[in-house]
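Of the protein chains in this complex, one is absent; all others appear in place.
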Amino acid sequence: MTTTVHDRAILLPVEPDAGKRKLSTAKAIQEAIGQRMERDDSVFVMGEDVGPYGGIFSSTTGLIDRFGPERILDTPISETAFIGLGIGAAVEGMRPVVELMFADFFGVCMDQIYNHMAKIHFESGGNVRVPMVLMMAAGGGYSDGAQHSQCLWGTFAHLPGMKVVVPSNPYDAKGLMAAAIDSDDPVIYIFHKGVMGLGWMAKNPRSIGAVPEEEYAVPIGKARVAREGVDVTIVTISLSVHHSLDVAEKLAGEGIDVEVIDLRSLVPLDREAIVRSVGKTGRLIVVDEDYQSFGLSGEVIAAVVERDPGLLKRVSRVCVPDVPIPYARELEHAVLPTPARIEAAVREAMAT
Amino acid sequence: MTTTVHDRAILLPVEPDAGKRKLSTAKAIQEAIGQRMERDDSVFVMGEDVGPYGGIFSSTTGLIDRFGPERILDTPISETAFIGLGIGAAVEGMRPVVELMFADFFGVCMDQIYNHMAKIHFESGGNVRVPMVLMMAAGGGYSDGAQHSQCLWGTFAHLPGMKVVVPSNPYDAKGLMAAAIDSDDPVIYIFHKGVMGLGWMAKNPRSIGAVPEEEYAVPIGKARVAREGVDVTIVTISLSVHHSLDVAEKLAGEGIDVEVIDLRSLVPLDREAIVRSVGKTGRLIVVDEDYQSFGLSGEVIAAVVERDPGLLKRVSRVCVPDVPIPYARELEHAVLPTPARIEAAVREAMAT
Amino acid sequence: MMTTAPAVLSDDTRRDLLQTMVLIRTFEEAIRREYYADKLPAFDIGAGLVPGEMHLSAGQEPVAAGVCAHLTADDALTATHRPHHLAIAHGVALRPMTAEIFGRETGLGRGRGGHMHLFDPATHFSCSGIIAEGLAPALGQAFAFQKRGSDRIAVAVTGEGAANQGAFHESLNLAALWNLPVVFVVEDNDWGISVPRARSTAVPSNATRAAAYGIPGIRVEDNSVEAVHAAAGEAVERARAGGGPTLIEVHTLRLWGHFEGDAEGYRPELATVSAHDPIPAYRRQLTDAAVLTDEQFEAMQTAALEKVDDAIAFAKDSAAPDPLDRLSYVFAEGAHS
Partner (left out) sequence: MMTTAPAVLSDDTRRDLLQTMVLIRTFEEAIRREYYADKLPAFDIGAGLVPGEMHLSAGQEPVAAGVCAHLTADDALTATHRPHHLAIAHGVALRPMTAEIFGRETGLGRGRGGHMHLFDPATHFSCSGIIAEGLAPALGQAFAFQKRGSDRIAVAVTGEGAANQGAFHESLNLAALWNLPVVFVVEDNDWGISVPRARSTAVPSNATRAAAYGIPGIRVEDNSVEAVHAAAGEAVERARAGGGPTLIEVHTLRLWGHFEGDAEGYRPELATVSAHDPIPAYRRQLTDAAVLTDEQFEAMQTAALEKVDDAIAFAKDSAAPDPLDRLSYVFAEGAHS
């Protein structure tokens, strides 16, 4: 149960200037995994259709050609068995990157995830480490129905012992994946399908962006001020960052100056960054594609009030209003945190 | 897929005077199930060790003697199969009461629970009902370790489509179980082991209380003001209600007047009751034995601030601080919301 | 494991089986057409009249036709992410089914469910997009039927990939233990998305696995609707008679991609797949046996096309759900959240 010692890549927490080489988020993830695999043979990838298919949402495209089926392993549809296998391998010092195809499928394997992967380090008094990455696709917006469109990061974040990382753009995706693989702790790495920059799904231009070729890590637990502003703070994550930035840019023309905080991870939650921003604006909107109640949005609000109940002049949430994700487009787009809903929330906040 | 029509029992949401017949919470649950089984043969009970053993935490004691093994069914250790069986039987108009032995085991069967039991009604556009109760034991305090001491109600409450009921005392336990069986919706019914009034576990005297013999239902979704007060509001649930009342009684002697709200359910959450109380006291303490972040406590705080950010003068949380439940008593009692921690929080709140 | 020799079927039954298969194929072709109609040239999975993932069943018609011929609308059937063939063969009404796939208020689920979530109380049909998780609810339907003393049964269908899920094992054990009237049908189409059977399943036949539960296991090797019909007939009869569950695996064919948009680059035998299409094969068989004329076959196609066109027109003419109703149907009763 020894753990391979990794050279830490240099931390570059700030996105470099654009104009450099651009990648989609999917390619950025592939690159991070590939670079780590090249210099550390304890890293391997395992999951359904991660081999020749390249991952249903292209998280592993091309890796099997470089590393072969011994290190890029297609599994049976046995999530409990292969996630458990990842845990055991990690306990013995390997660094598995395991893919759960959709976050929605957590229900068939949650015991391995939350009672084993997340608790072994604690139960062993720190004597056994589980350096494993469990990545998964999340999110809706393309009519995939109630069992294939959920975000669910709040569910993982509520349960102690795993870090929960949710990148919004290619630069962060690469750097956070590198940090996740380097981490001696289990990391849930959730990518929203809508930020992957896939050719076959509508995408926001921010799904493709400048990514350095060299290795780097983005530290887990530090939020990013995606846009500075003084009037309203939007605290958000993942695809909703793109929507929020779009809305912010639109409203800037009208003199409304929105600050957008991209949390980048739920666990650890960068409470400082939230409080700092709300301290400036006094107005908080939490935008979250996960279900509204008992999740991220409540925690963000509590984080502010707990620090100082006087900070907040106004608060609101733009989340999925505690309904399963409907199939019909008209309904789905009525419950997702769309730019239209975000814009309405900002205007309302400014009106008070 | 017809649904048996039930006579609704009269709703008696207010606990009758004491001095009547007293029961433990466990016996109150048994009585509710037994009374419903007597007049509706579509009700049956299923789970591990619910037959001759009577339920590991005595939720079904004696039922097999009255109703036989055809209606009180011991199952294999196959939670996915038997919870799924409950769902299918409910879809065909039966009213299963299924026991998951410990809430901690949800990870082996969560898909049936949250993607099927909770979503079928919605996905079918209301055409298929799933009138099922899934009851389970929760909570720590007796050194059962990280996999047998969790509360986890926040996890269920975050996911839409199931009601989440958590009684704190015998009267409510009977009435809420009756309401849960009557409900045409799936209901998660969580009983904390510490409120069951078991002979072999330390218990608060409030685990035994007056319970009418006749049938009645306590409406799901209405909080109860367990104690009126004007200085501080404690919003809480389950065993923590007992602790909070104990602390309130103690501090009353010092002139500190604590209001205690027993939520009784997370879904629906009685936001009105919370806001009403905080509107009076201005000071909110959320006491919750579930993990602190991304759960009930954040949601309660958000519920207040969302309504009016000016209501709160002070807020704090007494929860499990995002660590797995430790085995050693010294550590476990340092992370549980003990009376000592609650008392300290009230004093702190009063000091500001 | 045994292989059942097909019993001699009446000419009518044989034509009925083919008719069902033709109806299914006609439906799937129409959905495929509609699916792509407004997504090309730049394919966008979320766009068009029929958005989202789309798993079609072409090639697997023999399973649906052969099994469902033994069922009535009182019997329950649970299907998977690839449910259309089974729904049609079981008699789910085409109009509301199609409207659901188009996400309309007139759909089976008022547009809330979609193609992987078809629920029809009238025929006790349901499906789930989560692998193998539809098996357990079927047990409960069978349980309810058994308790009421009826001879109704439940059929639970799943893919060969699904036979490696925990839910498969738990469900078979519990059904066998409680002697429930269930027939388990595994559609072995050789693939679980891009993973071939040999790289997912440690044994060549899932019928072998029946022994792990002390129940009969049958593998139908050749995607023949009549062989399926025979095996299912025995199994259904056993279940109705109180003889408990049976596991049937059918070696069938995924004629198209896993879902629409799947280029199947991973599939080496791609070029020869269409040669194994079971519909022309069965048509030839019946023609050779002088059970079917060309005119009769064309009439089948016409009848199918009429039904399918009607259903699609119905769907297109139906209203979309009102966004204001977005919070409805979470609960049957009581306030929302």
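Which chain is which? They are A, B and C, in the order written, and residues in each are numbered from 1.
By definition in this document, a residue touches a chain if its C-beta (ideal position, glycine included) is under 8 Å from a C-beta of that chain, and two chains touch if they have at least 3 such contacts.
Please read these numbers as outputs of a predicted model, since none were measured by experiment.
Thinking of the whole complex, not just what is shown, which of C:9, C:89 or C:167 touches the missing chain?
The missing chain is touched by C:167.
Taking the full complex into account, find the residue in A:123, A:215, A:290 or A:306 that is in contact with the omitted chain.
Of the listed residues, the one touching the omitted chain is A:123.
Give the residue, chosen from A:35, A:60 or A:115, that touches the chain omitted from the document.
Candidates A:35, A:60 or A:115; residue touching the omitted chain: A:115.
Given the full complex, what residues of chain B touch the hidden partner chain?
Touching the missing chain: residues 48-49, 51-53, 56, 74-78, 80, 104-105, 107-108, 141-148, 199-202, 293, 321-324, 326-331, 333-335.
Determine and list the chain C residues touching the chain excluded from the picture.
164-170, 172-174, 176-177, 199-203, 208-209, 211-215
For review purposes, identify every residue of chain A that touches the missing chain, sorted by number.
These residues touch the chain not displayed: 1, 44, 75-76, 78-94, 96, 108, 111-112, 115-116, 120-129, 131, 160-161, 163, 183-185, 220-221, 267-269.
Rule of thumb we're sticking to: only the chains that are shown with their structure count from here on.
Report back the single chain whose CA centre is most distant from the CA centre of chain B.
Here the answer is chain C, farthest from chain B.
Where in chain A do residues touch at least two different other chains?
80, 104-105, 107-108, 145-147, 293, 322-324, 326-327
Identify all positions of chain C at which a residue touches two or more other chains, and write them in rising order.
Residues 109, 111-114, 117, 128, 130, 133, 166-167, 330, 336-337.
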